[in-house]
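A single protein chain has been omitted from the complex, and every remaining protein chain is retained in its original position.
Entry: chain A
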């Protein structure tokens, strides 16, 4: 179990912020840190791993103090046995994937674990390649496998999937969940993707300007204002076209373009690039059961 209550002043792009983390993570839990960039998510992982030293407070893991401002204890990152997947993967460019894994294991050689991880992350055919010859998704899998060869108790992931396309993401999310369970890990993920968070994590902690603003189950955190039953989304206007007497407005909502018909007096106030709310009123969306594909 991880207990941390620490403070650290950070120099972010928006100016100096005071990061205050008061967090408890149960053994075996999968939690996600969510928040705008500059909120202190990456710093939270760096503080826990010892790559950054807190200004004050306490970090305790399984009853053992890793950091204590009062007692002046600071356990070096070398001794924390943490698996860390960096945003840029941090694979050693001069070593093949297999050698990367062997190097991470250090003196306690265990070819069995390496073999298992290579198999779990489907890297068999790539293990003798150099990182530069791998695609983003392959590098990510390699980084994940490498973070686990030492059999750490804690796995920290700093937006590892953000650079990948959506189909690759989905596949890697499955890998992540499998590995989390197989190695009985306590995992902390930094992510921006609500779908991903919902799929992977037991708990989500939201951060803003260095302060924890909420924590709970992903569904409770992200869906509270959508439970009203209203059908509304925010989007950005891409284009407004006049067709005969009406106007067709193209709006980007999430990653989809929707076309909405508007009257002349509605169009007068908006232009391309504006942020808008798209809502349907006096209108009840229909939910229809689709035919069961197995029986068709």
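As a convention for this text, contacts are C-beta pairs under 8 Å (C-beta built on N, C-alpha and C of every residue); 3 or more make two chains touch, one makes a residue touch a chain; residues count from 1.
What we mean here is this: contacts and distances are computed from a predicted model.
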| item | value |
| --- | --- |
| Per UniProt record, name of the chain withheld from view ["Cytochrome c domain-containing protein", "Molybdenum transport system permease", "Succinate dehydrogenase iron-sulfur subunit" or "Metalloprotease TldD/E C-terminal domain-containing protein"] | "Molybdenum transport system permease" |
| Contacting the left-out chain in the complete assembly, out of A:51, A:120 or A:253 | A:51 |
| Residues belonging to chain A that touch the chain removed from view | 49-51, 76-84, 86-94, 103-104, 106, 150 |
